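Of the protein chains in this complex, one is absent; all others appear in place.
To keep things simple, chains are lettered A and B as they appear, and every chain counts its residues starting from 1.
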Amino acid sequence: MPRPVDLLARLPLAFAAAFGVLCIVLPIGAMLLETVHGPDGFTLAPWATILATEVDRQQILASVGLGLVAVAVAIVFGFGHAWLTTATDLPGAPVLGPLGIAPLVIPPILVAMGFADFAPASGFWFCALLLGTSYAPFVAVMTARGLRAVDGRSYEAALVARGRGPAEGLLLRSILPEIAAGCLFAFLFVISEHGVPEFLTVKGKAWHTYAEGVFGRWTRRATGVAHEDVVSPIVAAVPLIAITSLALWAALRFRARSMLRSDFRPLPTRTLGKWRLPALLLPVTYLTCGVGVPIFVMTRWAMGSTQTREPMSVDILRRSFRAGLEQSGDDLGYTLLLALLTTGLLLAVSIPAARAAARRFPAIDHLAVLPVAVPAVLLAIGFVKVFNSPVAGSLYDAVGYDVYDSMGVVGCAYAARFLPFGVLTLSQAVRRLPRSAEEAARLTGRGPVACGLRIHLPALLPAIWSVACLTFVLAARELDVAVVLPAGNDTVVRRLSNIVHFGGEDAGGALALMLLVAVTSLPILTVLLTGRKLRPLS
Amino acid sequence: MQSLDVDQLQFRHPHGDFRLGPLDLHLPAGSRTALVGPSGCGKSTLLRLLAGLERPTSGTISIGGRVVADGPHERVSPAERKIGFVFQDGALWPHLDAVGHLRFVQPRLGDAEAVALLDRVGLADRARHRPAALSGGEAQRLSLARALAHEPEILLLDEPLGAVDVHLRDELALLVADVARDRKLTLVVVTHDRDEALAMANDLLVLRAGSIVEQGSAADLLGMPGTGFTASFLARAVCLPLAPESGRAETPFGPVDMPPGARSDSHVLAVLPGDLEIVTSAEPAQSVEAEVRHLRADGFGRRLAAVSVQGQLVPVLCGPDVALGDRLTLRFRVPPRVLPHG
Partner (left out) sequence: MKQILALAFATLLAACGRSTDVTLYVALDQEHSEALVRRFEEESGLRVNARFDTEASKTVGLVSAIVSEKDRPRCDVFWNNELAHTVSLGQKGLLEPYASPAAAGIPAAFKAEDGTWTGFAARARILIVNTDKLGTDRSAWPTSIEDFADPKWKGRCAIARPLTGTTLTHFAALRFALGEERFQAWLDAIQDNVVWLQSNGATMRQTADPQTEIAFALTDTDDFHVALQKGHAVGAVFPDQAEGGLGTMLIPNSVAVVRGGPHPEAAKKLVDFIVSEQVEAILAASKSAQIPVRAAVQGPESAWILGIDDFRPMVWDADEVASHLAELSAAFAQRYGGTR
């Protein structure tokens, strides 16, 4: 008979499991069920259409190609930035380092649109560069995480034994799990991006990505009556899941087996010597591409670049900001709150899930990646099916609280979508912790709650901080889920995409800049308030 | 003070072919026992089973006569077994300082009490240091203090001195022994170091391939090791293989008598450093020629020589007059020890 305190200890995992069932298995399961449930009963016919056409096959190749090139860009920028700002005496590293996450904030579609306004920008390579830069923060955050988790003595041992080159090689090998996870995330986001490739390939159509094809099918679902039309976007997501699984399998092969010891020493700071100043070029280029260009094009918009009635001016800029604030000041608050809710929820689910994945059920790592492997629209519609089902409805009526129409359901959907970041990052961190430190806590006789809060959680704190920063930024800019769920209506990004389409680039640019400032300043503010060191990338 | 009893204890690793037991064991209250044996013999596993960190496949573990584990059923949780555990790597919590470690174990511990406990292990001036700022020895002292803060009846130590500077090991080992004596703790230490074992424990328990091969007081086993392994582990013996001959066995020292039931493939000739003596005149029987290959000081004015007898190196205690390369005549001063391999 388990004691109450033991039950209490199982509560977080039970919560994570319930979340997994409710927000991942049921929504995606409901969608898959739809594909085999035709008008005449069970059917597998729609599944036969997967990659059936030459067009589909070429698109998927284009997607993988785009993903690989963009990941290469992300590695150059993200890994380079993290390594230089974390492990060397690069001037200004403490300031440059945390900025590495900023390119993620402004959705790349806006950057593409703003950029195209004043310079010819199109084609595969530009698309790969733009997306690679935009998603390089995944690699940057993960690399920095890895570099901070490596015991400096193992590096020094190799340095003494074999010299600098082999020592760096060994270091690289030991943070490969983190780099691989960062690349995986960047790859997933690139191949599921449909707006940017579509926008950047408008002229002289030469290639299309698979995500564009999948997105096009959603229109057919909206208009179609035939079962095949309705379910075609769902089965079309299957190759994306397959590619994701493959990428995940590759990434997990590098999984950490090294343990941290309690007398852990951080990596020594490498001196760059005469390369100290030239090395600045990489972070500066990265931040120019990832932050400078977006700020530039958004400022141009806000200054009135898309109209010819009056010349661009600071006055227009002021008006744009006023218009942006008037239209969606509330949305900005709502978005930040939603991002916080998502972050809290994601941590509450991924911490117990990651501990279980690292210690008992490695399969959780694989399962948790599912929500980011399916297109966001699919997950969101699955959410509608589950959270607006008659069963759920009668439940809401019973408790007098309509979850479906609340921020809660959007927070859950976001948290489900971004869960892999939490689970993969944290399970990696748990694996690096020595079991004996946990066993020592267990033997003290203090309850599981005390052990959890005072021993297990603090040990994971750096990794939790990385996850929280990433989730917060991703939640603040998520669009596809917000588009489907009615309660996602009040997010800034949704408003932004609306304004920009209807010719309001000026107010849109101002709004994008406000979002950038709000999202990046919030982690910094938290740092200042809580007195933590300025390390959003730790 | 609590006794520790193990009855028909068996453990099988769920993902491997490792097996422990069945073991029967009685460690009286207040006894101090070292678990020794070659790597992979199961000594750490046995310690973890006693602590409750692993669950037995079958058999029981009792503490003070109370069954704490009955097969896979945990009757008493690890935290309630009144056990202090010192881990091999310290297993400290990186984010807590020394006092924080003790306070986590005993939240009611006052500042003065915490410092007093740290003082007991020689860490009074490290009260506010975190593990990263402690040396290997200090980390193990903190680990010991943490174990003591739990006010244990039984202290379990898993290779506690592995990461500690050699010159500090004795000091630390004696500290453990003192503490165990002061607090009347039943102590079990896993170690692969003879000096460590002898400094901390009175009794020895030799494990091999998951079974107990020898058990007894350190003094007895030191003088009369029952197996080749014990002889080499405790007494720096060299074990030489035996070549079979009818009723006797051929060794570099000539044929020796086999004890009843002994077999040349399962037994060895164990040569302890004190077993051979140097003789001045060649006697026809019972003596062999040897050449001094290595010499090292053994303290107390003696030296330990490794001499080559028909290509086999064996240990001999010698005085200051012996030099490298000398040729000596040796003979057994005790009957040759033919022991099971162990």
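The criterion applied here is as follows: a residue touches a chain if its C-beta (ideal position, glycine included) is under 8 Å from a C-beta of that chain, and two chains touch if they have at least 3 such contacts.
If you're wondering where the values come from, they're calculated on a predicted model, not measured in any experiment.
By the touch rule given at the top, the unshown chain touches A in the complete complex. Touching the missing chain, out of A:Gly224, A:Pro266 or A:Gly292, is residue A:Gly224. Between the chain not shown and the residues A:Thr43, A:Gln58, A:Thr88 or A:Ser245, the one that touches is A:Gln58.
Across A:Pro12, A:Gly213, A:Pro371 or A:Gly445, the single residue that touches the chain missing here is A:Gly213. Looking at A:Phe189, A:Phe321, A:Tyr404 or A:Phe421, the residue that reaches the missing chain in the full complex is A:Tyr404.
Interface residues of subunit A with the unshown chain, by the touch rule above, are 53, 55, 58-59, 62, 109, 195, 198-199, 202-203, 205-208, 212-213, 215-226, 229, 232, 306-310, 327, 337, 340-341, 344, 377, 381, 384-385, 388-390, 392-393, 401-402, 404-408, 411, 479-480, 483-486, 489, 494-495, 497-504.
Operating definition for what follows: only the chains that are shown with their structure count from here on.
Of all residues in subunit A, only 260-265, 434, 436-437, 439-446, 450, 454-455, 458-459, 461 touch subunit B in the complex they form. The part of subunit B that touches subunit A in the complex is made up of residues 51-53, 78-80, 83-85, 87-96, 104-105, 107, 131-132, 134, 136, 139, 143, 146, 150.
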